[in-house]
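My questions will all concern the structure given below.
One protein chain omitted, others in place.
Here the chain labels run A, B and C in written order, and each chain numbers its own residues starting at 1.
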Amino acid sequence: MVQHVGDKQAEALFHLVDAVERATVLGNTTEQLANDGDSYVKTVAKRFMKNKLAVISLVVFVLLLLTAVFADSLSPHPRDASVGMFQAAPYDNFLLGTDDIGRDVLTRLIHGTQVSMIVGFGSVLIYVIIGTTLGLVSGYFGGIVDSLIMRLTEASMSFPFFMVILTLVSLLGSGIWVVTAVLGILSWPPLCRLVRGQVLTIKEQDFVLAAVATGYSTPAILVKHILPNVLSPILVNATFGIATAILTEASLSFLGVGVKKPRPSWGNILSEAQSLRVLTSEPWRWVPAGILIFIAVLAINFIGEGLREAIEGERKS
Amino acid sequence: MKKYIAKRLLTAIPVLLMISIAAFIMINLAPGDPTNLYVMPDATPEQMEATRRALGLDQSYPVQYMRWLTRALRGDLGISYSTRYPVLPILVSRIGPTVALMGTTLLVSYIIAIPLGIISARKQGTWVDTLLTGGAFIGVSIPNFFLGLGLIYIFAVQLKWFPTGGMLELGGNASILSVLHHLVLPVAVLSTFYIANMTRYVRSTMIDVYGENYIRTATAKGLTKQVILTRHGIRNALIPIITIIGTDLPRLVGGAIVTEQIFQWPGLGRLTILAINQREYPMLMAITLLSAVVVLLVNLLVDMMYAVVDPRIKYD
Amino acid sequence: MSTLKKMLRYSVVLFASSVLLAACGGEDVPDLEDAAVEGSETESDDLPDADADDGDTLMVGLTNAPDSFNPFYRPGVAGTWVQRFFYDSLLVMPTADSFEPALGSLETEDNQVFTVNVHPDAFWTDGEPVTADDVAFTLNTIAHPDAETTLGPNVAMIEGTNDSGIREEGLDELPGVEVVDEKTLTITTKSPVDLAYISEFLGFGVLIAPKHVFEGIEVADISNSDAATKPSVFSGAYQFVEYDNDNYVHMVSNPDYYRGAPEIENVYVRVMNGTALITEFQAGNLHMTAGGGIGMVPVQDIGLLEDIEGLVVEEFPSFNGQYMIINNDTYDNAKVRQAFAHAFNRQLIVDNLLNGRGEVLASTYTSATPYKDPDLEPLEYNPDLAKQLLEEAGFDFDTPIEFVVPTGNAVREQAGNLIEQWLVEIGLTVNQSNYDFPTWLAMAQDLDYDLGLMGYGHTVDPNIATYVQTGGSSNNMAISDPVIDDLLAQGMAGTSYDNRFPIYQDLQQHMQDEMPIVPLYSDSQFGVKVDNLNGGIKEYWAGSLHDLHEWSFE
Partner (left out) sequence: MTNPIVLDVNNLAVSFQTFEGDVKAVRGVSFQLKKGETLAIVGESGSGKSVSTKAINRLLPVKNTLIESGEILFEGKDLLQLSEKDMQKVRGNDIAMIFQDPMTSLNPTMKVGKQIAEPLIAHIGLSKEKAKARAIELMDLVGIRNPNEAYKRYPHQFSGGMRQRVMIAIALACEPKILIADEPTTALDVTIQAQILDLMNKLKKELDTSIIFITHDLGVVAQMADRVAVMYAGQIVEVGTADEIFYNPMHPYTWGLLASMPTLEVGKKQLYTIPGSPPNLLHPVKGDAFAPRNDYALGIDFVEEPDLFQVTETHYAKTWLLHPDAPSVIPPEEVRRRKEKYQTVRMGKACGERIGGGAIGSGG
């Protein structure tokens, strides 16, 4: 029957495999298994890397981040200095032209990146801390604490978010740090709800119950056992959060209540296009800023989506 | 049901009260004296005092708040600092344009987005889906003020197809046609986001629904795709979609701030900016309160919609 | 599904009605006959065309919303300007140095007792005659201690008022205002004054209010009353119809106007931003701008208006100037203050930011006023000298200078950035911060700044006491200079141009030497109108409406 196997070999094959032998064979398999039994992070990273769009976006985003960090050395000119002709189209080493008072538009865009990244990361950091803490507490303890936090969450989530931010920022006196703080302090509710939901399912799982039974302190359980299991959704939420924060900051600055001039932000650079002259005859003053916001936000959204898919294991089709 | 609605409306009262207090504190935290905006730069202290008195800013904060509250309960939301016109009619006059703008936007968006989302979900993985989801990503990522400026540049300035802003032609005809003509660009800008957002949402909801066992049951019954979609898919997908509509609706109040500003649309968003710039405190209070009321009503409406769509939900 | 359908149908209805609602908001805007005329003309085109108008509607563009229709309380320029359509003053000012009688005339023998003769044919639109009582009532109300008014300075010369124009305690009425008969009254001033001064401030600056409308209202309540916010009785060429908040003011002609019925039937003063102003002109929806900083595109965009065919754009010098205000407490050394002036390339601001449409200021007086000293040159741009002066003054270059730029005026913000750079170039350390106006004003009043930018609008009369006099109400610079105070007092005591001009010449020279405030630039005013409009903005902007009733379309 096993024609392609030689008789002698065949004979050799038809013996019962003993425990030791099987262990060796199984050993091979376990090794094999170890390969796809990569650590969780590695698996997610691997899946993420398969998403071309997300990877390109990540590269774009890292470039923007580097631009923000090294803004001073990357800028061809000083940030607020009038160094060129006034309102000039791109010329010489003013690759994107100059504005009303001869400042280099490219330089200002580069520094605008800094603003976007500070507001993006800063506010997200703040709201992740608030949202995660409240979500953990709310989900884990339940009861009055939970319903109190949830009421607060619902109330603030249903409010016209941008209107409140706009009012607060303009009344508090705008500026990059005010924008960051207000955005951070007001953006936590969705994350809080997300974390709470996750905690509710996780806390019923065996390993948590075991930890409780073992007598671990509540903070220890929250931080060591529950937190690591909610990190992925937080990460995804935070990624999208950066995009939202960047957009919100740009909108506020566009309306003139965000980042205070003379500090350049993509939004306040774009706001100059509300002048018909700039809009129609000086496109270099506003189109690049708009495109930059768009690219940054799009890139972050793609990264977020890539992360989400990688974490949820959904096949990218 | 009536009892439930009554209960909900009753519980809204303390919430509104809290919001009004919070808004009052927030507004009065602002540095600078609004009186400065309403006197000549060389005003004497006496003149300042007279204006402060006329604006009701001469009292202590608790007294100011109580005075505001007692008047508000009688339907008097105070006066505009600049024109001294009662706030309420001004506010009311801005509701129409904003509702027209946002209503059109949401309607157009949903009419476009819901079929797109369904198509995208049904064609999951095909180039149609890739195109639609890609488009949706672009739609949610493009800043509306950039898009607005771009559209103004192309369609209003260069092609002159649409006006750059405003809602009506004065002294000419103020027909619905004219309003629609003015609506096109701002609605295009606003619906870009809403279409993109809703398409994504409908897509993922439909994918979720199509993963549900009852859809498998329906398929196993041998129903046609059309029947499965309309009788089993959409109605169940509506439940989560209502939630999203519920978050979209409150934006009727202030969601179009940037777009109203760019297109000079005489709605609540622009009124908000005006009120902020002019430190029109009673106006800001009124807008905040209005949005709170809208939110509470929309939430109630959404919960009632759930009951209509989902037989599992009953309010007693 | 049936519920769904119902929901859908309902939402469609809701939507349709909301659009209707929005449309209806404006449907009652044009008058019926007006709509009929327009309707016949615009059948094929939705956009009304201002050029094709048969001349009974004037569309005026305004960039600042009018704030007040109260004749006693006019904090904003836009409100004041619009009020002149329907409330007349005693005098009008065709030019900066000429006055003509309107609702009344103002005459004096001794520069202290002034006789007002109210126009014999002047009637309120409700049929009541305009009388001397109306004038006396208006002046007394302004001076009333309970009044919320911005016009105190306009009546502060009258006997019985204090420096702020408020009636002295213990008086029930101003002793300086005496009604002689129905159409005559006399006004007595505290001391002799220049006729031009009282003519500008009282004769032109005060709009006469109808006594019979306002007398029943408590003085303190006037500003919030309907009589003030929705006026109904008028003396001017037009009658106020309605104000659609932040959108437009509609006015119709007063056919019984005592100076002759206006040619143009309807006036819409429309509120819009600078961009819309340009595009509305391009679309032919506007006939003119209000000009004067309340109806003007930014000076850099003027070129766009000049490119529009059929539009006349005229440039005039302005009374408004931009200044760098200095905290004189912090910088009490004149050399330091002069150094600032030398550090700034003000000509560059005018040439580049204003495209040459403006002037560098040598003093607080612009070339629009006859009191500007023609021989005084601005301090030259000389950074080296600036540095040298600072070193001579022993200035500490390392202490950061708090420099505040108010937002809201694009050119001023740009100038602020240049100024910061110029200060840095002479070796100073500068912290620039931008604030909205009320915040900045509060800071300035508290002297919570080192340097800052501020704009001032001036009257034709050269008195600038409120800004630079010790303790002046707008003196937010801690200026306390006995020489200035003395010169200002002398100036006010003068009763004619000839004897006042040399005093203000001295003041300008002294202020350049002491430099308590750095004059920067003044941007030009523009009159923009369609070429077939007979009328529009004049060189003396504030007086532009003096011949309003004669405006017409050719």
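Here is the rule we go by: contacts are C-beta pairs under 8 Å (C-beta built on N, C-alpha and C of every residue); 3 or more make two chains touch, one makes a residue touch a chain.
All figures in this text were calculated on a predicted structure; none of them were measured in a lab.
Peer 1: When the whole complex is taken into account, which chains on show are touched by the absent chain?
Peer 2: So, spelled out: the chain left out of view touches A, B.
Peer 1: Which one touches the absent chain: B:M167, B:M283 or B:V309?
Peer 2: Of the candidates B:M167, B:M283 or B:V309, B:V309 is in touch with the missing chain.
Peer 1: Name, in rising order, the residues on subunit A that touch the hidden chain in the full complex.
Peer 2: 1-2, 5, 10-17, 21-22, 25-26, 29, 32-33, 36, 47, 50, 313-317
Peer 1: Spell out the interface residues on subunit B facing the chain that's missing from view.
Peer 2: Answer for subunit B: residues 124-125, 212-214, 216-225, 227, 231-232, 235-236, 239, 309-312 touch the chain left out.
In this text, only the chains that are shown with their structure count from here on.
Peer 1: Based on C-beta pairs in contact, work out which chain pair has the most and send it over.
Peer 2: Highest contact count among chain pairs: B-C.
Peer 1: Would you kindly tell me how far, in whole Å, the mean C-alpha position of subunit C lies from that of subunit A?
Peer 2: Once rounded, the distance between the two centres reads 51 Å.
Peer 1: How far is the middle of subunit A from the middle of subunit B, if each middle is the mean of its Cα atoms, in Å?
Peer 2: Using C-alpha averages as centres, the distance is 26 Å.
Peer 1: Multi-chain contacts only, two chains or more: what residues does subunit B have there?
Peer 2: 31, 157, 277
Peer 1: Residues of subunit C touching 2+ other chains?
Peer 2: 273, 275, 279, 436, 439
Peer 1: Which bits of subunit A are touching subunit C when the two form their complex?
Peer 2: The contact residues of subunit A facing subunit C are 80-82, 86, 100-103, 170, 173, 256, 260-262, 274-277, 279-280.
Peer 1: Okay, in this complex, where on subunit A does subunit B touch?
Peer 2: Touching subunit B: residues 155, 157-160, 162-163, 166-168, 170-173, 243, 247, 250-251, 254-255, 257, 267, 270-271, 273-274, 276, 279-280, 286, 289-290, 293-294, 297-298, 301-302, 305, 317 of subunit A.
Peer 1: So in the complex, the part of subunit C that touches subunit A is made up of which residues?
Peer 2: 273-275, 278-279, 297-298, 300-301, 303-304, 352-353, 405, 407, 410, 413-414, 416-418, 420-421, 432-436, 439
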